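Yeah, one chain of the complex is gone here, protein chain that is, but the others are all in their spots.
This part shows chain A:
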Amino acid sequence: MPTVGVKRDFLFKALGRTYTDEEFDELCFEFGLELDEITSEKEIISREQGDSKASGASDVILYKIDVPANRYDLLCLEGLVRGLQVFKNKLEPPRYRRVSPDSGGPQRLIITKETAAVRPHAVAAVLRNITFTQERYDSFIELQEKLHQNICRKRSLVAIGTHDLDTISGPFTYTAKAPGDICFRPLNQTKEYTATQLMSLYRTDSHLRHYLPIIEDKPVYPLIQDSNGTVLSMPPIINGDHSRIRLQTKNIFIECTATDLTKAKIVLDIIVTTFSEYCAQPFTVEQAEVVYPDGKTCIYPELAYRKEKLSAEFINKKVGISESTERIAQLLTRMCLLSQPTGVRDEIEVEIPPTRPDVIHACDIMEDAAIAYGFNNITRTTPPTYTVANQFPLNKLTELLRQDMAAAGFTEALNFALCSQEDIADKLGKTISQTRAIHISNPKTAEFQ
């Protein structure tokens, strides 16, 4: 389960009230989160590196909250606050809109055919007139990292790049070039490197070396440049230093390159919906145009609102409650699934926002209704299923044999099924092929082969 660390006092400020630890724990339990740990930066460093290193670190209280693995919208403070506020009826679910730029055409990202060999897909969007504070900035970076670790499968499926739009100029080109032909100044460095040099440079970097294998052996590496040839990034490894985001940045160009287009779209939607609240026009995202090698164009972000119809009866029946149509619509709205009775019998129309890519079937909607109702408020009933039980004959015999063997004076031992090759072959004077054993391809230790 992914863990999100948030500063407690910021969280309470955003929620509009304070909670005791127990109260907040209870709220998390109801909603499906887990308050895993209450700590501070100082405590963490103290625990990992010793007290001396910890002095001077902040003792601002941090809440570490465990979030379900399929809720990408809750991976940062902004997302958690929004989810909880709507759950507690303090906030209406926001409405996200894609808008055209005020002047000129949309930013364009042109994909060339060379990318097909290594990382074919890309999506892009713009956040216009955003205002960052240190906390918002940290949260923005942290969200990208969390998404990278989760849905992006450690950058192998999707890689996110965010850039200061005022330092670069479109149209942007997403292409792939031979490592020797790529040369730029990467983030936090003072001089330029070729891609080959970067591979060696980052081999010892504790954070980045894990991503090198994704493109290392390919003939070409992905590269994004602006119209002046300035390198924005070499996904999935590192961005260029030129276009880095700062606290004062006002306009952000976001690009996601991917091997899985569906996930790239989800990732883009999550980032823009979460941080568009800080734009001058809150909850609006400026569109960008992506041009494919075959000339086809797509506008992003999709920010699709999907509608699904279901009946109150369906929900009542599956959960085991009996609520009115209006009430169920209210329950769903509390989970950010804006719902209205349609007026046709007990039909409800549910709108699934772009922040909920985890809702893919009516049963997901049904679960949310149950959560809003409160799992522990549901009456428990016994299933009327009548069955006659049968024992599995092999187990039945085993149980009988066990008893009598123990009565005969034998002690039951419980051994591992996994063992080393030596244990069953060499040490017994046999060849391994004689043993008819199965072999494991990825054992963690030599004990289990």
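Convention: a residue touches a chain if its C-beta (ideal position, glycine included) is under 8 Å from a C-beta of that chain, and two chains touch if they have at least 3 such contacts; residues count from 1.
One rule holds for everything that comes next: contacts and distances are computed from a predicted model.
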For the chain not present in this complex, what protein name does its UniProt entry give, out of "Golgi apparatus membrane protein TVP23 homolog", "Replication factor A protein 3", "Creatine kinase U-type, mitochondrial" or "Phenylalanine--tRNA ligase alpha subunit"?
"Phenylalanine--tRNA ligase alpha subunit"
If the hidden chain were put back, which of A:P101, A:G180 or A:P443 would touch it?
A:P443
Pick from A:K13, A:R95, A:K113 or A:R153: which residue touches the chain that isn't shown?
A:R153
Positions on chain A contacted by the hidden chain, ascending
29, 31-32, 34, 68-71, 153, 157, 260, 262-263, 306, 317-321, 360-364, 366-367, 370-371, 375-376, 378-392, 394-395, 399, 402-403, 405-418, 438-444, 448
